[in-house]
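Just one protein chain is left out here, and the rest sit where they should.
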Amino acid sequence: MTSITYLEAIRAAQARALEEDSRVFIYGQDVGSFGGAFKATKNLAKEFPGRVMDSPISEDAMIGMAIGAAIEGMRPIIEMQFADFSTCGLNQIVNHAATLFYRTEVPCPLVVRLPCGGTSGGGPFHSQSLEAIYAHFPGLVVMTPGTVEDAYTMLLEAINIDDPVIFCEHKFLYYHLKAEALPTMALPSNKARVTRPGRDATVVTYSAMLHESLAAAAELAHDGYEIEVVDLRSVKPLDTDTILASVARTGRLLVVSEAFPWGGVTAEVIARVTAEGFGLLDAPPQRLNARDTPVPYHPALWGTHRPTASTIASALHRLLKL
Amino acid sequence: MTSITYLEAIRAAQARALEEDSRVFIYGQDVGSFGGAFKATKNLAKEFPGRVMDSPISEDAMIGMAIGAAIEGMRPIIEMQFADFSTCGLNQIVNHAATLFYRTEVPCPLVVRLPCGGTSGGGPFHSQSLEAIYAHFPGLVVMTPGTVEDAYTMLLEAINIDDPVIFCEHKFLYYHLKAEALPTMALPSNKARVTRPGRDATVVTYSAMLHESLAAAAELAHDGYEIEVVDLRSVKPLDTDTILASVARTGRLLVVSEAFPWGGVTAEVIARVTAEGFGLLDAPPQRLNARDTPVPYHPALWGTHRPTASTIASALHRLLKL
Amino acid sequence: MNCKSITTGSTHELDGTLFCQAYRYMLTARLLEEKLAALKRSGKIVGGVFLGRGQEALSVALGIHLRKGDVYAPLIRDQAGRLAFGEGMLDALRTYLGSALGSMRGRDGNIHRGRPREGYFAMISHLGAMVSAVSGALIARRFRGETGIVGATCIGDGGTSTGSFHEGLNLAAIEKLPLVVVVANNQYAYSTPNSRQFACDNLVDRAIGYGITGHRVIGNDLANCLEVLQKAVAAARAGAGPQLVVADLLRLIGHADHDDASYITEAQKQSPLGRDCMIVAQQFLLEKNWMSQAELDSWQKEIEVEIEATTTRVLREPAPDPQEESWIPFATSHLHSESL
Partner (left out) sequence: MNCKSITTGSTHELDGTLFCQAYRYMLTARLLEEKLAALKRSGKIVGGVFLGRGQEALSVALGIHLRKGDVYAPLIRDQAGRLAFGEGMLDALRTYLGSALGSMRGRDGNIHRGRPREGYFAMISHLGAMVSAVSGALIARRFRGETGIVGATCIGDGGTSTGSFHEGLNLAAIEKLPLVVVVANNQYAYSTPNSRQFACDNLVDRAIGYGITGHRVIGNDLANCLEVLQKAVAAARAGAGPQLVVADLLRLIGHADHDDASYITEAQKQSPLGRDCMIVAQQFLLEKNWMSQAELDSWQKEIEVEIEATTTRVLREPAPDPQEESWIPFATSHLHSESL
């Protein structure tokens, strides 16, 4: 049986987009003949000559270039070597790409691929999850796929969308997460998915934390609890309806994210649920984020900096008693 | 009777810091003999020769320079010409200044002054409120004074603090907001303040929205409602205790901010209150932010883009009926 | 050898027709901007007004050498270039006055305007950002196999200190794009003098470090501007890669409406830098006998009439209606749902 990884799905989506749409090109550091720091563009430069281009170490100019090309009708995909380096191109993303359509009625269809999230030994500058930063700015779509299938279909959708998309890939999932085949059907990227049905509590999460949450839910199943797990898939737009429907079933909510704790996805989800679904809640909604320090380098520190199946399980046990 | 404006208070705080502490210096575009785009450093270059320096248009290097000087024991104050341009120096702020102490145990005492918020005709690039962006990153203190007195005492505290402080000044308050004299006493910047006591509902807000909220509260007083208004003063750290105490009194919560709606202060406050003070709430907590588009240029659009006394009053009326 | 030599304009035959046409755009820009200043003073314009007084010759010389199909990203002092590139004064007045019918529909204002679909980019405020954006447009054209086109943008002395400017120019050099970047060194960035902005002799010294061609030009001399810009644009168009054109001049007005520019020294104002490009150009065309004073006077009348008429028209146009406003930042329709 062959299988395909999360990373291969991302590569496959780009290959297909290059194949089917002559407006698509890829630009980023080492994405050309080298195939990218994570090999997400492996062989693409050879298969699509001239359309997969190495960039200088110039994140601001990379995004600016993509904006100009997008205005002219192209569909650029920009690979940031790590999400953390996108802060050097942030101005062009949030002030130029994000505002273009509102200001001028000209769409800005570009995708910024961000290898996000922590890995062991990654340290403060190769581990960050920046979805909350980009989601705060009007005009950006922020996708956070947590499965191989979503990585594939959502990246294809991101390329097709007429708006700038921040595509948050999780480095931890790149090689580990596998599926048997590429999907043929796709749930639209702006819909959340109930990955595991349950009735005792809802965990809303996304990206790598989906798998920690599923593991926690499996653990609680041993104690007889049925935990529903909702995968947000995109954090902007955010599918409040699916979350509310789940909370209506379970009455309890835990929101889990690997990002820094102040603000962000967990706060946004809770604020929406309490504003619109206050009466559905049987207990105070809870959240779990990474700790409020830079992401530490040492595996022992890193392992307690972010939520894990075990801290999620503990949080669920607490929530079930509230 | 003489009076002092919010802007003059900021100037006075800087003058005093320069006077009392030889480690303080100011660096920013046009802050020297010109006195800054808003005149927040008027005459300071003359009064403190060599310590108020014009910078090139290099936000990244301005912050990097301040970091190096702070490491060496100085207390730099960096003026961004507009908060919006700080995105060009964001990388140095969030990845260098903010992480320094955690990584190296060496403090990074610098202040970045951000002229924030909307004014009529400001448009998409001279109006943003970016407190939520900076508050998301570990290691930054984010102050958002809404009164003349706080502008003065909090800036002095910001300069004294051993950590990088993002000091969000509101341009709309610069010239309009006046006090009779500079304060002699200061509430610590990490404490919120109950600006107006009430018992029917709590409005939690900060910066220019404090005044819109107070106006709304005054309006509701005509209908017999007593609205408590809590001024956060700092959004990171965030004084949850004072908020919870207020909600304990009123049972109802509206959080108001001029920033973009996704994430941010309003979501963070609601997430904390519902997690820790769920039982205190008699109604779903509500929030009011700016709209989810870039800040529009035209006064008619701008006036409906951000919350105002009248939309806050409407939200309060709705909240009181929930 | 990538590092091209630096050229400065040498005098050869000037095209009188082009000169007069350029002068007319300059005059239009000057008069239109005077109107804008008046509209600001009378409270009709809200927000900043940024004028290009003294920089019209340089600005027009770029705009007039561009063609339909080229890409142009003007900056804050480029009213003359915008007109020459084909922007009617209607767009300028509508954007400043916030007309709902303008290309920016009241959503953005003043110099933050353009029609990107027509190759006329709408600047963002963050200086330096347009260099890479224009480069991206040129890369798109290259993908489509279009040749003989040029992309152009302008920046001030202050803007050259941004990382964005550096990254954009370097990218364009690597890609050998047909890009023209005009640096208007008006000696100040807002109030900040060159001495606090850079330490090289002349900003054109940056060209060699990017491996591109540098040009110097006398920024308030239309004849010289037309000649050098013609050369630079033609070189870019012919495939010689990015061209950096550095002009010396003064802005004869404050940074924006509220600034009296008292920081500009008397010595600078009295020096050749301080010459008003309008007067220099007018004297030149009168001397050359390309036009008479009477013809110039009638141009002025015509333009004034057009400005008045357009202003009157725009002042009657509707403002954007917040109730009708969609408040939608996305182009993709299925992302619009309120609940998302």
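Note that the chains take the letters A, B and C in the order they are written out, and that residue 1 is the start of every chain.
One rule holds in what follows: a residue touches a chain if its C-beta (ideal position, glycine included) is under 8 Å from a C-beta of that chain, and two chains touch if they have at least 3 such contacts.
Everything numeric here is computed off the predicted structure, so don't read it as measured data.
Q: Consider the whole complex, including the chain that is not shown, and state which of C:T95, C:S125, C:T162 or C:T310 touches that chain.
A: Counting the whole complex, the residue in contact with the absent chain is C:T162.
Q: Among C:A199, C:A267 or C:A294, which residue is in contact with the omitted chain in the full complex?
A: If we include the chain that is not displayed, C:A199 is the one touching it.
Q: Could you tell me which of B:D30, B:E79, B:D163 or B:D231 touches the chain that is not displayed?
A: In the complete complex, the chain left out is touched by residue B:D163.
Q: Just the residue numbers, please: which parts of subunit A touch the chain that's not shown?
A: Residues in contact with the chain left out: 29-30, 32-34, 37, 53-61, 82, 84-85, 87-88, 120-126, 291-294, 296-301, 303-305.
Q: Counting contacts across the full complex, list the positions on subunit C that touch the omitted chain.
A: Residues of subunit C in touch with the missing chain: 1-3, 128, 161-167, 170, 173-174, 176, 195-201, 203, 205-212, 241.
Q: Tell me which stretches of subunit B touch the chain missing from the display.
A: 25, 51, 55-56, 58-74, 76, 91-92, 95-96, 98-109, 138-139, 141, 161-163, 188, 190, 237-241
Here, only the chains that are shown with their structure count from here on.
Q: Draw the chains as points, connect those that touch, then say whether the picture is a line, ring, star, complete or other.
A: complete
Q: In terms of CA centroid distance, which chain is the most far removed from subunit B?
A: Centroid comparison gives C as the farthest chain from subunit B.
Q: Using mean CA coordinates as chain centres, what's the subunit A-subunit C distance in Å?
A: The mean C-alpha positions of subunit A and subunit C differ by 40 Å.
Q: Using mean CA coordinates as chain centres, what's the subunit A-subunit B distance in Å?
A: 30
Q: So the centre of each chain is just the mean of its C-alpha atoms; given that, what is the distance between subunit B and subunit C in Å?
A: Between these chains, centre-to-centre, one finds 36 Å.
Q: For subunit B, which residues are shared contacts with two or more other chains?
A: Expected reply: 84, 87-88, 124-125, 291-294.
Q: Can you tell me which residues of subunit C touch two or more of the remaining chains?
A: In subunit C, the residues touching two or more other chains are 104, 107-108, 112, 124-126, 163-164, 328-329.
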